[in-house]
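Written out below as C-alpha cells is the structure these notes cover.
What you see is the complex with one protein chain gone and the rest in place.
So, chain A:
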Amino acid sequence: MLTTICDGNLEVPDFGFPQNTSTDTLKAYIHNDPILIKGERQPGEVASGLFGADHRVAPSSAANKPISASRQLQSTHKNEIFVDVIERLTVLIASNGNVIRSEIDGLMQMKSFLIGSPEIQLGLNEDIHIRAGVSNIGCNNQVTLEDINFHQSVKLNEFDNNKILKVNPPEGEFTVLSYHMSGDFPSSLPFVIYPYIEEIPDKGQFIIQLKLECDIPSKDHVVTYVTGVGESAEYKQSEKAVVWKIKKIPGLSDVTAKFKVSVSDWNKKNRMEIGPISMEFEIPNFVLSHLQIRFLKLFDREHSYVPLRWVRYVTHSDSYVVRLI
C-alpha cells in the first residue's frame, strides 16, 4: 500500500504543479494491485411499507465497501448504487425562545458500484424553488432553496421544468449537488429546550432544570452521539461543561433533567456566567428541508441487470446552540 501512495504521489503533482486529480484517469497510472478490505456484510432486513410495497433495509455500513477495479470482477459483485442526502443544521436560539439563526447546509452524495457508467435519472420534489435572499414566506410546504450547486457531470436540461437530473456517475463517491437554505423551514426545529433556573443564595446554589422536547413526527427515532446505556451526565473540568448524554429519543416525546450547581463565593452576577447549551445529534430518515428523491432510474442498454438502489436521509447537527441567559 505504501507503494500505491508513492505511485499516487508521483503522478498527481509534478515539480509542484498539480497535474491530474481525477480518479478515473489516475487509475490507469497506478500499477500496484489494491489490497481489498473485506467487510462483513450483514444480511438486510425487509421492512414493510405502505400498500404492501416492501422495501429492503440494509445496515448503514453497507456502503463502506471498497471500489474494486473492473478488471477484478468478483462473482459476488453486486450492482448497487447508494445515494445519501445529508443535511447539517446550524441553529442559534436566544434565551427568550427566538430563533436568531437557522440554516441548513445539505448535500447529496452518490456512491456507485455499477459496472460501466450508465446514465442515471434522479427526480427531486417538483415544488423546489430557488430564490436567493431572505427566508421564504408563506411556504405551503414548498421547498425553497437559497442556493444550489451541481457537480460538473450533471446534465440540467430537464431540471427547470421537471426537476430531473441526469448524471453518469464516475466510480467512487462524489457529491451530486449541494444546497443551502436559511430562515424558516417547512417543519419546525427538531429540538426545543425549556430551561428553568432557580437561585438559592443561602446555600450558594443554582438549580437548572431542562426539559428537552423532540418535535419530530413519531415514527422517526433520534440517536445522539454516544455510547452508554440510557442516559448519563458528567462534569468535565477541563471544558467547564456538563455533558448530558441521551442514547435515543423517540419523536414527539420529551426528557427532563435537573442539575444542581454549587458556587463557592456567591454573587448575584454569577448567573451571567452560565453558558449556552450545545447539542450534538443525528437524526436518521429525516431531513428538515423536505427535499426528496422521487425516483431513481437507470438507463443502460449494454447490460441487462437490475441494480439495487439504496437511498438514505440523515440530519446532523453542525452547531445547535440554545442560550440560557
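In this text, a residue touches a chain if its C-beta (ideal position, glycine included) is under 8 Å from a C-beta of that chain, and two chains touch if they have at least 3 such contacts; residues count from 1.
As a convention for this text, contacts and distances are computed from a predicted model.
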Choices "DNA-directed RNA polymerase", "AP complex subunit beta", "Skp1-related protein" or "E3 ubiquitin ligase SCF complex Skp subunit" - which one is the UniProt name of the chain not shown: "AP complex subunit beta"
Options A:Ile193, A:Val242 or A:Val321, residue touching the unrepresented chain: A:Val321
Which residue of A:Lys155, A:His180, A:His290 or A:Arg312 touches the chain not shown here: A:His180
Residues belonging to chain A that touch the chain removed from view: 1-3, 6-7, 10, 14-15, 17-22, 29, 31-32, 35, 88, 90, 92, 94, 100-101, 103, 105, 132, 134, 147, 149, 151-152, 175, 178, 180, 182, 239-241, 267, 269, 272-273, 275-276, 278, 318-321, 323, 325
